[in-house]
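Note that one protein chain is taken out, while the other chains of the complex remain in position.
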Amino acid sequence: MKKGNLWRLLFLVSTLALVLTGCGDPELSALDPKGTGADMQLDLIMLSLYIMLGVMAVVIVIFTYVLIRYRQRPGDNHIPKQVEGNTKLEIIWTVIPIILLIILAVPTVYQTFVLAEDAAETTEDPVEIKVTAHQYWWEVEYPEYEIVTAQDIYIPAGERVHIELTSVDVIHSFWVPALGGKMDANPGLVNEMWLEAKQPGTYKGKCAELCGASHAKMDFKVVALERDQFEKWVADMKEPAPEPTTVSAQEGKQLFENNCMACHATDAGQKSLGPNLNGIADRKTIAGFMDNDKENLEKWITDPAARDVKPGSSGPKGMPAFHDKLTEEEISKVAEYLQTLTIE
Amino acid sequence: MSTHVSHAHKKKNILWDYLTTVDHKKIAILYLFAGTLFLLIGGIEAILMRLQLMVPENDLFVGTTFNQLLTMHGTTMIFFAAMPLVFALMNAAIPLQIGARDVAFPFLNSLGFWLFFFGATLTNISWFTSGGAPEIGWTAYAPLALPEYTGTGSDYYVLGLQLSGAGTLIGGINFLVTIINMRAPGMTFMRMPLFTWTSFVISALILFAFPPLTVGLFLMMFDRLFGANFFDVTMGGNVIIWEHLFWIFGHPEVYILILPAFGVFSEVIPTFSKKRLFGYHSMVFATTLIAFLSFMVWVHHMFTVGLGPVANSIFAVATTAIAVPTGIKVFNWLFTMWGGRIQFTTANMWALGFIPSFVMGGVTGVMLALPPADFQFHDSYFVVAHFHYVILGGVVFGLFAGLYYWWPKMFGTLLNEKLGKLHFWLMFIGFHMAFLPQHWLGLMGMPRRVYTYLEGQQLDTWNYVSTIGALIMGVATIVFAINIVMTFVKGEKAPADPWDGRTLEWSIPSPPPEYNFKQTPLVKGIDAFWIEKMQGNKEMTPAEPLGDIHMPSPSILPFIMSLGFFIASFGFIYHVLPVIIIGMGIGLGSMLARSLKDDLGYHIHTDELQEKGV
Amino acid sequence: METNLQTEMEHSPQSRRETAHHNEGPKPHLWAFFLSIVFTILAFAAVASEAVSTAFTIPFIIFLAVVQAAFQLFIWMHMNQKDHEFPLTFMMSGVFAAVVTVAGIILMIWW
Partner (left out) sequence: MSDTHVQTSTSLPPEPEKATMEGRNKFLGFWLFLGAETVLFASLFGTYLGLRNSTNGGPTTQELFSLPMVFVATVILLVSSLTSVLAIQAMHRNNMKGLQFWFGVTVLLGFSFLGLEIYEFVEYVHHGHTFTSSAFGSAFYTLVGFHGGHVLFGVLWILVLQLQGIKKGLTVVTAPKYYVASLYWHFVDLVWVFIFTVVYLMGKVG
């Protein structure tokens, strides 16, 4: 009996604590959905949770009763009746779970098919986005607008966008908990999914499949804008970046062209080996997880694979560390130039 | 047969004795010690990971190091700790439960152990090599596991699992034949103790589930070592094939671990409720049904792969169906206790603690089986919480229950009950503290296998709590270790039947003589020993007159054979042909020697047999 | 189910006595051999001949292969005879696992 109570206490305390801390980061949590997909998924989670809590309650009640009622008392040495079974009871606890599972199966299958719908069938002319996963960053392409960018995925709010997912190296998994569940990005194969944000906002995305040393830091953002804002973003992206005005930034541009252009494009429509840096000054983060400021840019350029940056990201296909190629001063200039790459 | 190899070699030194033993009781002890060793290693790896995740943006183990820890933790716990510990209990109990003098293939039994042991050692040696341990997760998905992305650690993973997998397959065949052919007279299938039943079923699962893993590992090995292109998409390969093969094996594997635990509970709960198992027939039926279904559900590990809504729906429905037989089992246990006289021994505490813990893991399993919901759960901490609830709360609790229950039979001493209960409570509390919060962490957006998380994403509190829970489990393990050491130093001598047991193993001395049963017992029904006790008998009724007992000879060949393949593995990993040839030569030469030299065994004469033990 | 298993156990395995076996003499084996050769020729002919359509050929040759496999198992390996209850059960379980594996993998790769 002690055990049953303790267990329930633990459960109550933890549930209470969960309520007290809320449902987690509102930009990240699947418990606080901001997309229609995540809404459906949470509904199903809650339905199954209630059914399962009901099942648990039945088990716990019988369990607690049995432990109290039938525990051995001091001096009691009787031999209990040796019961073989009880067909009626056994049928009951076979049939009831089957019924519960059927109740669950219907919305499950229905939703499985809804989530697999082609966005083009439900939305007129949906925005097409090709997302390509790399060890440890996300390339984003809008074929109809001829825009290539990285890390921040801009979408119009309130409509389904069509996403094609693939990978150029290992398997990754695309996950924006607040908007909808995961889909794997497999090399050699293309997966399709849709995503819809109910309201404008920035939503955090993660890689959910172990993909190497910096799997933990392969974050990205989905930025939902009102339709007109989104169109403005598209137009801005295609504007060339303003020429740098300060001397050091101009020198930075020169250094960038000599050292970085081989891998990083800076104009909207061009794919490159590394992330396209057009509009990097306006990105939410550096490398997906650091605040977007000059200090972090320098940190990144100096040694991207440092222990506190992204370990393993300087591999054969990755970005080399520039601390032995450029001086600190030069790195600072490059960072300054990058900060001028704005689309505003 | 002649007695020219009489047991003069009985009193040799203990190391040689264990290296050459073909006695299932000693092999059980080998499995127990090897399994416990790797359990400790895997546990330390877990605690190191939890320390890294205790606070956000921690700097203890980052990147590759952390990935090595998580890979080795998973691989070690599943293949090198849980599997051998299950085999330890099977070896210790099954021949005794069915009234047999030995297993069907004593030699292969030993070979199975040594293959496992060398495989496990091989994989763990990778820590000390320049290439480091594998860093690919215990699932080793291609292409991450290909040489383009990871070093020799992955080779150690592939070859280590190949070796230990062969050992497991041999063990599975051995137990199937043992249970089919070696049962005592009257021990029909429907009179077998439930632990024997579940072991029988999981041996069949091993038989059919390990070959896909073998093939998968071969493909991976060919890709890694010989330039094949199974998973290389630039050459037309397909990375999903590995996932299919791995999970066709992987899902039955989960049941291979949990069903014996179910078997243990089905022994422990009736024994300490003083009642026969409620619904024996439906328990057997549920076990076989779970086994059957386990081959048709593997895609629920792959819902996010993009196989389409049809495949996802079919496998979702098949998966949820497993909840029905599992539910039958839980209610049968509850109703075994109903009307009984429940004793709170340590063994039974584990069984009782298991019921709520496992039900929690089971219901989250059903939730995971729903593809739309799984799109959120998959590869998040929710899954981590789920499988630790079933594997720790189910398998490990079952192993501890079995260990406290059968320890006196294995070693002839009783573990200390007070320390045992402390061990249980610390483990129980630590376990829930560590893993309950992980459900929420997953839903709050924390993917699994991440070495860190950022500040300000509200993941800090529960990660901290989880780590404290893991540390408490660490303390519990220390208590257990103290208990074992104390028991070896001055343990209480165990009687033949310390728990007022119901099955045949309690009718013979603790520990049993090497031939187990002086005379093969005659089995009259379920719970054969209990029936005799109820009829006022102190011993089983014998089924045969007293006679000489034939025993198999010990042999060093299994050890040498496994050693040969172990050596060859290094040759494969580092591409050194002479080492491959020497290793394979030793291995195949030992096989040839085994084929050419017949084992005549030896006899134990009636005058050497002990008093007790029909 | 129980009665079935019980009767199986009537002659407990440890005290089982062998009775003389059947199917001795090479006759059924020669027949199986002859038919296997015929089926092999049929299968090759179906593929080599231009006249037979692909839609028919593939199921047809697979059917012939299954029959030939059955010859091996039941006639040459005696799987249908006494004392083969467990081999039969486990081979059938193996075939079940094999079919699920092959069908599962290829259907999900092809579509």
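Each chain carries a letter (A, B and C) given by its place in the written order, and its residues are counted from 1.
As a convention for this text, contacts are C-beta pairs under 8 Å (C-beta built on N, C-alpha and C of every residue); 3 or more make two chains touch, one makes a residue touch a chain.
Worth saying up front: this structure is predicted, and the values here are computed from it rather than measured.
Peer 1: Out of all the chains shown, which come into contact with the hidden one?
Peer 2: B, C
Peer 1: Using the touch definition from the top, which of B:62, B:173 or B:256 touches the missing chain?
Peer 2: B:173
Peer 1: Tell me which residue among B:15, B:489, B:577 or B:596 touches the hidden chain in the full complex.
Peer 2: B:596
Peer 1: Quick one: say which of B:95, B:160 or B:212 touches the chain that got left out.
Peer 2: B:212
Peer 1: List the chain C residues touching the unshown chain?
Peer 2: Chain C touches the missing chain through residues 13-14, 16, 18, 20-21, 24-26, 29-30, 33, 36-37, 40, 43-44, 46-48, 54, 57-58, 61-62, 64-65, 68-69, 72-73, 76-77, 83-84, 86-87, 90-91, 93-95, 97-99, 101-102, 104-106, 109-110.
Peer 1: On chain B, where is the contact patch with the chain that was removed from view?
Peer 2: 104-105, 108, 169, 173-174, 176-177, 180-182, 207-208, 210-212, 214-216, 218-219, 222-223, 226-230, 232, 235-238, 241, 244-245, 248, 592, 595-596, 598
To be clear about the criterion, only the chains that are shown with their structure count from here on.
Peer 1: What graph shape do the protein chains here make by touch: line, ring, star, complete or other?
Peer 2: Chain contacts: open path, no cycle.
Peer 1: Starting from the mean Cα coordinates of chain A and chain B, work out the distance between those two points in Å.
Peer 2: The separation of the two C-alpha centroids amounts to 35 Å.
Peer 1: Once you find the CA centre of chain B and the CA centre of chain C, what distance in Å lies between them?
Peer 2: The answer is 34 Å.
Peer 1: Distance between chain A and chain C based on Cα centroids, please, to the nearest Å.
Peer 2: A distance of 50 Å separates the two centres.
Peer 1: Scan chain B for residues touching two or more other chains and write them down.
Peer 2: 238, 240, 281, 308
Peer 1: For chain A, which residues are in contact with chain B within the complex?
Peer 2: It comes out as residues 3-4, 7, 10-11, 14, 18, 21-25, 28-31, 38, 40-42, 44-45, 48-49, 52, 55-56, 59-60, 62-63, 66-67, 70-72, 76, 78-86, 89-90, 93-94, 97-98, 101, 104-105, 108-109, 111-113, 115-116, 135, 165, 169-171, 173, 175, 177-178, 180-184, 186-189, 191-192, 204, 206-217, 219, 289, 307-308, 311-312.
Peer 1: Provide the residue numbers of chain B that touch chain A in the complex, in ascending order.
Peer 2: Against chain A, chain B makes touches at 57, 59, 62-64, 66-67, 70, 135-137, 141, 143-144, 149, 233, 237-240, 273-276, 278-282, 304-306, 308-309, 312-313, 316-317, 320-321, 323-324, 327-328, 330-332, 334-335, 337-344, 349, 352-353, 355-356, 359-360, 363-364, 366-367, 370-376, 378-380, 428-429, 432, 436-437, 440, 443-445, 447-454, 456-459, 461-462, 534.
Peer 1: Help me check something: in the complex, which residues belonging to chain B touch chain C?
Peer 2: 176, 180-190, 204, 207-209, 212, 238, 240-241, 244-245, 248, 281, 295-296, 298-299, 307-308, 311, 520
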